[in-house]
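Only one protein chain is missing from this complex, and each of the others stays in its spot.
Now for chain A:
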Amino acid sequence: MKFKMQPAKGVALLALAAAVLSACGSNGNGNDASSGASPSASPSSSASSSPSSSPSASPSESASAAPSDQPQVTVEFWHAYGEGEEKVLLEQVIPKFEAANPSIKIHATRMPTDNLDQQVLTAVAGGTPPDVMRMDNTWVSNMAKQGALQEVSGFPGAQDILDNSFKGTVDTNLYQGKYYGVPLDTNTQVAIYNQELLAKAGASEPPKTMDELADLARKLKAQGKYTGITIGGPDVWNFSAWFWTLGGKYTDDAYTKATGYLNSDASVKALETIDGWYKEGLLSPPITGGQPGTWEGLRGDKGKAASYMMIADGPWFFSLIGDAETKGKMLPAVLPAGPDGQSHSVIGGEDMVVFNGAKQPDAAWKFIQFMTSTDTQLLLAKQTGQIPTNKEAAQSPDLKDVWYLQPYIDQLGTAYARTPSPNANKINDAIQKAFESVFKNKASAKDALDQAAKQVDGFLSE
């Protein structure tokens, strides 16, 4: 082998050097040349590189101080609490549990929220799952389908926990008629009004019905660049409360069928009503992804005055911003009622689950019982503003100390869960796309919902 021409060799060498220099990723398709132009590692290879911490590496620290007759066990607990919440967990909740159960130690790991579901899946597939996790309630049925979770009915007192919790939060744990977790905390959206703009629209208190709200929005619009109704986006988390309150439905009550529900006349009418508001200019820009965002629009931002009269959001709006900026300025209230005289908001929250492959399932279950008990739920509610799923705790007069919480608890009484299904992600995407296509004038409400209903039927029957 010899190169006849030096230049050709030079080119080859330089090309090689450049390919190396351009820091190209791995090439999953077996081509010998690596792609310097768009060196995106193929997704298949990124699966293995996603960081998975090894939680099982730490139980050794529990060896000391074990009472002689009881073996000391360590329960690995994953959660994604915020910073302030984690402090309460580590300094108050866990010490209390360990004092009551001296043979059990809780090793709590705060996980990052980004790509957390992938990390969980990786950990379970790799045989190193935690024992127990506080998990977003929309994931539970899919994780159950993947075989990651243990069914809870075999644990002592499981039925009691389920019976003592709000039905909407219990339903999030369903997979094929069985429960794979128990509710831990919950939240929902209520209307939050900017009191100044509410007065500007001519109201002294929050509107009671959707029609009243739309009227206020019209009055406000007449006074300048204001909007009276803010829906955070066409996704199911932000949109469901409005769709449901106005009479829309996603599926039948058993979550088995969407056709006849998602595309019923009532559903079409609900979507058309909201679309009518949008075309009339009553809706704030976030419905189609516009600026300013919901919080900035409601409170004013960077020298710009507030322009949204109301938004719908969870209790963290108040706990994150703080009393000084919200009390007396921002008014939480149950969402205005729809045709049935009620409003139906969307349930969010977290469930406690035990993993398949958990090393200490029984100790983990004890911790779950402790976390769902009235006392712990009250403690967490008062310290962090988290809404208890335990009915008894939710009705406790102690909660009155948290001034913004009452409307949320009232709202929860009539709130619905998003469709629990192993295909929840696909279902929610299909529904979101139907809504979005209407606002973008790509389809009529009827056509969009007909199509989505057919898709959702497919996902529900899979």
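Here is the rule we use: a residue touches a chain if its C-beta (ideal position, glycine included) is under 8 Å from a C-beta of that chain, and two chains touch if they have at least 3 such contacts; residues count from 1.
Criterion: contacts and distances are computed from a predicted model.
The chain that is not shown carries the UniProt protein name "Sugar ABC transporter permease", picked from "Osmoprotectant transport system ATP-binding protein", "Sugar ABC transporter permease", "Alanine racemase" or "sulfate adenylyltransferase". Contact with the chain that does not appear here is found for just one residue of A:Gln92, A:Gln146 or A:Thr259, A:Gln146. Across the interface with the omitted chain, chain A contributes residues 4-8, 10-11, 14-15, 18-19, 21-23, 26-31, 33-45, 47-48, 115, 118, 121, 124-125, 142, 146-148, 285, 288-292, 356, 423, 425-426, 429, 433, 436-437, 440, 442.
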